[in-house]
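For this view, one protein chain was removed and the others were kept in their places.
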Amino acid sequence: MQNPKRSTLGWFWQAVTGALLLLLLGVHFIAHHFIAAGGLRDFNQVIAYLGNPIIIALELAFLVAVTIHAMLGARSILFDLGLSAQWERRVTRGLTVVGVITVLYGIWLIYAILGANSAVAFWAR
Amino acid sequence: MKLSLPENQKLRFLRWFDFRSWRVGMLAYILNRVTAIGLVVYLYLHLVVLSILTGGPTQWDPFVALARSPFFLALDVILLAGILIHGLNGVRVTLTGVGVGVGAQKTLFAALMLVGAVLLLAGAWKIFMG
Partner (left out) sequence: MALNVTLRMFRYRPDQSARYDMFKVTVPDAANVLDAIEQAWAQHDRALMFRHACHHASCGTCAVRVNGREVLPCIVPVKKYLDGDKPLTIEPLKNFSLVGDLVVDVANFFQKQAASGLVITRPTENKLEGKPIAYDQGLDPASVETVPFNRFENCIECGICLSACPTMAASVKFFGPASLAALERELDKTTDPQRRARLLELADDEQGVWRCHSAWECTETCPQNVRPAEAIMALRRRIFAQRFGFGK
């Protein structure tokens, strides 16, 4: 066994995150659209849903998996524009930054939503 | 290597979608790419829309009411179709890549799409009737 090359890992992670997404997206879709009454949660239902730490963990895992999958996929598609080696490096770096920002945004969003909830709880009191 | 044919130089990416071949593998590849682009666009739309939640119930609840309209539900069905096509085709690519079903990729694709169609019908039923 040797250290896998980056090229192998790209395909490998795309497959692994893809398999994870089948699972997590199933949970995500069912939880949000099939279990929730009327197809979507209203605000209070969202807060109650996010009150469960397991759900937060699952949603974060989903966010990380989907971002990695999307960035690797976008990279592969952009490379199919027939880029120069220099542009290929730029695309790789650029998408890494976009991916990190996406995950950070998602984490911030959960905090902000729960924060808004505490504000609601405050005003409701 | 420089391609000198004029059609080769402009809009090369259009060749991703060379529809002349309706063979199974090419069709799967085109479908995979179209749904991939659609799903990435949707992912970011979705993340932006979720920021409405930070505005609390006064902003989110009217949006949810809108999203429960038949038009948005129809969009949900299209989304589900994209997810199923892309996800199940990914199963084909992954399996053949690790040596499973290499000799039967067409049958594999057809079977997976059949599963997708059943799941889509069930999902659409649930989205509209559930």
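Note that the chains are named A and B in the order they appear, and that numbering of residues resets to 1 at the start of each chain.
Keep this in mind: a contact is a pair of C-beta atoms (placed from the backbone, for glycine too) under 8 Å apart; a residue touches a chain by one contact, two chains touch by 3 or more.
Not measured: the values here are computed from a predicted model.
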Which displayed chains does the hidden chain touch?
A, B
Taking the full complex into account, find the residue in B:74, B:102 or B:122 that is in contact with the omitted chain.
B:102
Logged for chain B, residues touching the omitted partner chain are 1-6, 8, 12-13, 15-16, 18, 20-21, 23-26, 28-29, 32-33, 92-93, 96-99, 102-103, 105
For chain A, the residues touching the chain missing from this view:
1-8, 10-12, 76, 79-83
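Just so it is clear, only the chains that are shown with their structure count from here on.
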Roughly how many whole angstrom separate the Cα centroids of chain A and chain B?
16
Where on chain B is chain A touching in the complex?
12-13, 16, 33, 36-37, 39-40, 43, 47, 50-51, 53-57, 60-61, 64, 67-68, 73, 76, 80, 83, 87, 90-91, 93-94, 97-98, 123, 126-127, 130
List the residues on chain A that touch chain B in their complex, please.
11, 15, 18-19, 21-22, 25, 29, 33-34, 38-44, 46, 66, 70, 73-74, 77, 80-82, 102, 105-106, 109, 112-113, 115-117, 119-120
